[in-house]
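Just one protein chain is left out here, and the rest sit where they should.
For reference, chains read A and B in written order, and residue numbers begin at 1 within each chain.
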Amino acid sequence: MTVDLDQYAKPGKGYYLALGLEGSANKLGVGIIKHHLGQLSSTNRAEVLSNVRDTYITPPGEGFLPRDTARHHRNWVVRIIKKALVEGNVRGTDLDCICFTQGPGMGAPLQSVVIAARTLSQLWNLPLVGVNHCIGHIEMGREITGAHNPVVLYVSGGNTQVIAYSDQRYRIFGETLDIAIGNCLDRFARTLMIPNEPAPGYNIEQMAKKGKHLVSLPYTVKGMDLSMSGILANIDQIAKDLFGKAKQVKNKQLIDEETGEPITSEDLCFSLQEVLFSMLVEITERALAHVNSNQVLIVGGVGSNERLQEMMKLMIQDRKNGQIYATDERFCIDNGIMIAHAGLLSYRTGQTNDLWNTVCTQRFRTDEVFIKWRDD
Amino acid sequence: MTDHIIQQVQVHLPNIPLEVVSQGAEALVFQTSVHPYYSKPCLPHQDKFIIKFRPRKPYRHPKIDAAITKNRTIGEVKFMAKLTKLGIKAPSVILADFPNGIIWMEYLGKKLPNGDVSSLKNWLWYYEKVLADESLCLGSEVQQACINVGLLIGKLHLNDMIHGDLTSSNILLEDSEPVLIDFGLSSYSGMAEDKAVDLYVLERAMLSTHSKYSDHYVKWLLQGYEQIHGSKEFRSGGKKLVETLRKLDEVRLRGRKRSMLG
């Protein structure tokens, strides 16, 4: 990486400070990051000064609606910003720029957060930097783990993509043809009325650990892509048959062929994870083979799932010099610091957004962003 | 790490000499000099054969793994047999062991000057990266090869067959004659949507792997694809082409329009 990242440095200042705001789904995050002058490297790491987050959680059986999520973000954002400044021991006027998630995501929540960003920008007279949410995950993942050029598996409530860097773009090699994996897991959690606290996916993971019987589900990899809505429909139906309250349905009991034991909801969670994660690992492996790479980085909320990490590790170990990288829940799950980091990289290459150009967009493909800070 | 996989397959193929040709995501491809049951088979190569092996995947649950191995092997063999019957160039099958994921087949393809097997990907990379010669990459040889690939895929689709994993690694070239390989994800469908997705996967793969000149390659591929649809050999080829191309536009847009939240 030999791009000059200090062309826009302020004279006399040996570092940059950026504040990042994230609110594309139900997590509201504010983070403050510090970059020292010069290339980022193992001896010159980005410093996380603060990383504060609050999550909007709904009761079991309910998903989060855009309108309530936006309300949560609106009414929490000032508190969270103040907390981030105090924890980072930074004043607003010390900052170099205000970074915010421009997309992709849910319209109303994104809008709530960008208004806060625009306000801060005018209050402290700072430039604004719009950031693509996926790029935030990728760049933070690379920085935290030190993985220079891995194939990235980005898995969250709203995204499921396999990405590889090439020619100043993060190109999408494989993705979901319908729903995202986090969305699939969250919806099944609703079917089973599993609590959403701390996160539905986390609770499914804990239940899956107690499951052992594999229920047969469709396996729907399509080339480099995958489809999940069929599997969800299938398992929703099984769950309704087993646990449904509809009067017409006589609660069937599903018996495991080998052991004769009845299938439990833990078994369903286990089966769903096994098939979904197998498919993810398969399309990741395909991308690795196709670009001749042996490094995988997992980012996004679903990346914190231990079974997924375990399966990916088993796959990568079979490859020469195979290496897996993953971040912990501070960075895996949506957060403000990743926006600050990716935004600061943009800022350092001279890319900022004028006020009129800070409109958010629900659809924002990862490969639309020009990665000016890399030239490899 | 390849060694323990070789050990796995040797258990099922004792005393058969195996030389690794390639290691893909899903399977290992070996070359062997031995035919399972003939000393003089009716094939162009009598001393070179390919063995494709799907190894266990330790990350998958054993039940899922066993089912995938067996089903994909069966599916692939049936598909290849039908292709051969239809005169669509693909390796002919000699022997198969379904539960163990083994397919013994005809040897096709040549070695490129740099030692790699003549897949479309390796051949284009040879011109793009080893020789780094733009006039070759955009020359008539590559153009004709791409057109021929388009013709072949068109013929496949006109027979309502879907490859399912079209990438430049899965197309071999024997003297500019393309051959399709790797039918682990193949299926049968007459739906324009499925054919469009097949083409879209190839388009995306070309863009990702050969980003510099991919729009030329894809243009020529589609040229060949369109050409065969006009052939008298196939009824209503023109109508099918229009539908498929329309669906292709939709799929391309859908790729861009898919809403991504969080």
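In the analysis below, a residue touches a chain if its C-beta (ideal position, glycine included) is under 8 Å from a C-beta of that chain, and two chains touch if they have at least 3 such contacts.
Going forward, contacts and distances are computed from a predicted model.
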| item | value |
| --- | --- |
| Which of "DNA replication complex GINS protein PSF2", "Vacuolar protein sorting-associated protein 51 homolog", "WD40 repeat-like protein" or "EKC/KEOPS complex subunit GON7" matches, in UniProt, the chain that is not displayed | "EKC/KEOPS complex subunit GON7" |
| Contacts of the hidden chain among displayed chains | A |
| Hidden-chain contact residue, picked from the options A:N44, A:N75, A:Q237 or A:Q317 | A:N75 |
| Which residue of A:P11, A:P59 or A:G260 touches the chain not shown here | A:P59 |
| Residues from chain A at the interface with the omitted partner, ascending | 56, 58-62, 65, 67-68, 71-72, 75-76 |
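Just so we're on the same page, only the chains that are shown with their structure count from here on.
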| item | value |
| --- | --- |
| Centre distance in Å when chain A and chain B are each reduced to the mean of their C-alpha atoms | 33 |
| Residues of chain A that touch chain B when the two form their complex | 24-27, 104-106, 133-134, 156-159, 164, 166-167, 171-173, 175-177, 180, 182-183, 214, 216, 219, 221-225, 274-275, 278, 281-282, 285-286, 288-291, 301, 310-312, 314-315, 317-320, 322, 334, 362-365 |
| Chain A-touching residues of chain B, taken from the complex the two chains share | 1, 5, 23-26, 57-61, 63-64, 67-68, 164-167, 169, 185, 197-198, 201, 204-205, 207-209, 211, 255-262 |
